[in-house]
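A single protein chain has been omitted from the complex, and every remaining protein chain is retained in its original position.
Presenting subunit A:
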Amino acid sequence: DIPVLIAEDNVISQPAKILNFLRKQKYNADYELSAKQGADTLAYIALLEEKLLPALLHTFWIDAENYCSVTKPWFASRIAFPLNLYLPGKMSREALNRILLTKGGPPLYSLTEVEAQIYRDAKECLNLLSKRLGTSQFFFGDTPTTLDAFVFGFLAPIYKVCFPRVQLQKHLKQLPNLCRFCDDILTCYFRLSVSGHSPAGQDRADANLQKLTQLVNKESNLIEKMDDNLRKSPQHPPSKLTTLKLAAGGEEGSPLNRLSP
């Protein structure tokens, strides 16, 4: 059962119980909030659970392509034998059960109709969150609160996990303030966890793009200088020109080669 908090001798699971435990230890992210903001927190958490969670469960556990190629191997690799043979299947069945029981009543009779409805709801929920966040850094000003943690917990998997079927991720990427929200939290609080997957590759590609831009700028400066030199002293042998060009090509090196066909 995740998330799990292990503190000294206590093992606590489920978000609500973990939050209670932390509050008893005098840790409270919502200390500065007004009563109305506290009420808003509850309301938005309910919105996430009702409208976004079903689609999240579907993307991870029910969509056959996603489940077989990503979720099942990923979870199975982190669970000990023999549970890894049984537990992912159980979680998948529970997710399907939950969706059908809560969302599957008439007039939606087939799984396809239910799926269409839950993805519509999820996209609307993402839009609502984006409108609520606006241009602030966090949902209640400049410091993170419980609501930020909840929203991040729901959004980060959608944002970062690379599934074959990604309609939710595509929708999320059209909401730049939510993406910025996730990225901010990832860089501030999760700096150590970059490893192996293509999210890190994406960062590397961004860094390469930056380097490339700098090199292109340097090269255009070089070309300008060469031009000046040529105009001033026409007897410069062409071989030197070639050498300079080759050197510039070598500097740009791998990023440029990777990008050009």
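Here is the rule we go by: contacts are C-beta pairs under 8 Å (C-beta built on N, C-alpha and C of every residue); 3 or more make two chains touch, one makes a residue touch a chain; residues count from 1.
The rule is short, and it goes like this: contacts and distances are computed from a predicted model.
The complex appears with one chain absent; UniProt names that chain "Metaxin-2" among the candidates "ER membrane protein complex subunit 2", "Proteasome subunit beta", "Dynein axonemal intermediate chain 3" or "Metaxin-2".
Touch with the chain omitted from the figure is made, among A:Glu32, A:Glu49 or A:Asp228, by A:Glu49. Among the residues A:Ile6, A:Ala64, A:Ala80 or A:Leu101, only A:Leu101 touches the chain that is left out of the figure. Contact with the chain not shown here comes from a single listed residue; of A:Val70, A:Leu129, A:Leu172 or A:Ile185, that residue is A:Leu129. Taking the complete complex into account, residues 35-36, 38-40, 42-44, 46-47, 49-51, 94, 97-98, 101-102, 105-107, 128-129, 131-132, 134 of subunit A touch the chain not shown.
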